[in-house]
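The complex appears here without one of its protein chains, the remainder shown in place.
For chain A:
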């Protein structure tokens, strides 16, 4: 169900995760709260630094833009005031990117939801204090106005527009990036669908911890992952 996630693959970082969707794979590492350079320190909150590395080649303006978007979203999610004058550092290595048939803005928008999901899971693995839970989804409008969620590259061929949106569990919209041709009515429709998917990703499980009815293919993947992880952490308590 949902994306492919593995927890804590790196021993050296405070928190790390590998996250794979239909289009890309990301290895995310989070460190913090650590010491900050004097020039970057903020008097009342933690500074947030995001580093994005492409799968090949050197990072450039494209990665700088992605970093600024991801950092803005994470600033709304982290409890920055709990650790003033420290640094929260997130490094995102794109291990598998969409092939070169996807170009320009479409490729960037396609990467954003996976980057956000991977960063959130890495921050959580690292035990950093968070204000809310966030889920991001990538939607594409193909052919005759049909909306596909987390499409594969084949499904993306000839799409009219692509959208990356993220919602938190208080219903706030944290990310909205789009590319292609669409009108406002179409965007509102997309936003409603994205909100429903993100809400479903965080929906409570039923009593057996089994997947509840999901309108989308992914169901409550975020809730399931985090519940399994939390229960594994207290497995020793059940044993004694």
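As a convention for this text, a contact is a pair of C-beta atoms (placed from the backbone, for glycine too) under 8 Å apart; a residue touches a chain by one contact, two chains touch by 3 or more; residues count from 1.
By definition in this document, contacts and distances are computed from a predicted model.
S.K.: Just to verify: the chain that's not displayed, which of "Exosome non-catalytic core subunit rrp40", "DNA replication complex GINS protein PSF2", "Glutamyl-tRNA(Gln) amidotransferase subunit A, mitochondrial" or "glutathione transferase" does UniProt list as its protein name?
M.R.: Checked against "Exosome non-catalytic core subunit rrp40", "DNA replication complex GINS protein PSF2", "Glutamyl-tRNA(Gln) amidotransferase subunit A, mitochondrial" or "glutathione transferase": the hidden chain maps to "Exosome non-catalytic core subunit rrp40".
S.K.: Of the listed residues A:34, A:72 or A:173, which contacts the missing chain in the full complex?
M.R.: A:34
S.K.: Sort through A:130, A:147 or A:191 and give me the one touching the missing partner chain.
M.R.: Hidden-chain contact among the options goes to A:130.
S.K.: Give me the chain A residues in contact with the hidden chain, please.
M.R.: Residues touching the hidden chain, for chain A, are 8, 14-15, 31-35, 77, 79, 82-84, 86, 124-133, 168-170, 202, 209, 222-223, 226-227, 229-240.
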